[in-house]
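Down below is the structure, laid out as structure tokens.
Left out: one protein chain. Kept in place: all the others.
Moving on, here comes subunit A:
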């Protein structure tokens, strides 16, 4: 595989792999990363025992993901892709890596280990009511796969895309979103894995000049899901809106580690992640981790950024870690802010609704639906909105809340 340094300012083969932002270590080579022991900043929240060897080289690949692309979503889907191309390519395809470079050992492991990559290219302005659905299915229970997927939007292309992950097994993945100059991508990435699944994925988002990306990350199912989206602005005028929704039950570990790397002038980012957690009394806790790193480099004058994470603890047996982190190297910015709040279900709200006759379960549903409403309302695929709402209702019903 050819190593290309498409990240201006980021050395690809620095010897140190820690601390200062400028020296954030990235490499395609798994051996360039030490095997994590669990104390590293990158790994300290992740239960390594549950990674099934993805992090230390002991996992062996014996399966692969299935990738299906259709036009439309749900019942309205059609296999006529129009101007959209779905290719399966070898490791040497020069386009691979345009999105970004692995920054942790599991991502590098996936990169070192995949055999075929999927590249989906959109070279047209598709209408909003014609979303593209990419369904990624796991390798199956007991199997492991290294996956590579790249979604490209060429110059001035526009698309609404649903990237739907489901199925069983263990997956380490790199997913690249390459949004060329003036292009507009609205992507909803859904992780609705079966109970056994472990998915560790790095999302590389590359935002071109005056390009827009709206990335909504939804995590609903799986034993362990760890996502590490990195936003790379390639030229001025980029706009990234990153929303997230996760709902963790007892025993589940859902981790999101974002890095918004403002390296060029006049780019904008908005981050809004919301999570709900419900553990089962006496069982294993539900655990979520949200790390929101926003870096405004010295060169990135005119940056406008705000990030927010809110977590709602529906039951006692739940733990939400939330670490927003804003590093600012220039004062010449439009704005920068962050907020994080984790709270229990508000008893006063519950009382108010119930005092109007609404039964407790329905009152809780109203409040949780309201909590996630801001995120779900922005999803522009009605059938997907319905599915997400139904999934949340089902989660709430599962514990009889």
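Going forward, contacts are C-beta pairs under 8 Å (C-beta built on N, C-alpha and C of every residue); 3 or more make two chains touch, one makes a residue touch a chain; residues count from 1.
Operating definition for what follows: contacts and distances are computed from a predicted model.
Q: Any idea which of "ABC transporter permease", "SoxAX cytochrome complex subunit A", "Fe-S cluster assembly ATPase SufC" or "Transketolase" UniProt assigns to the chain that's been left out?
A: Missing chain, per its UniProt entry: "Fe-S cluster assembly ATPase SufC".
Q: Per the definition of touch given earlier, which of A:40, A:301 or A:374 contacts the omitted chain?
A: Only one listed residue reaches the unshown chain, and that is A:374.
Q: Which of A:235, A:358 or A:383 sits in contact with the chain that's absent?
A: If we include the chain that is not displayed, A:358 is the one touching it.
Q: List every residue of subunit A that touches the chain not included in the displayed model.
A: 347-349, 351-360, 362-363, 366-367, 369-374
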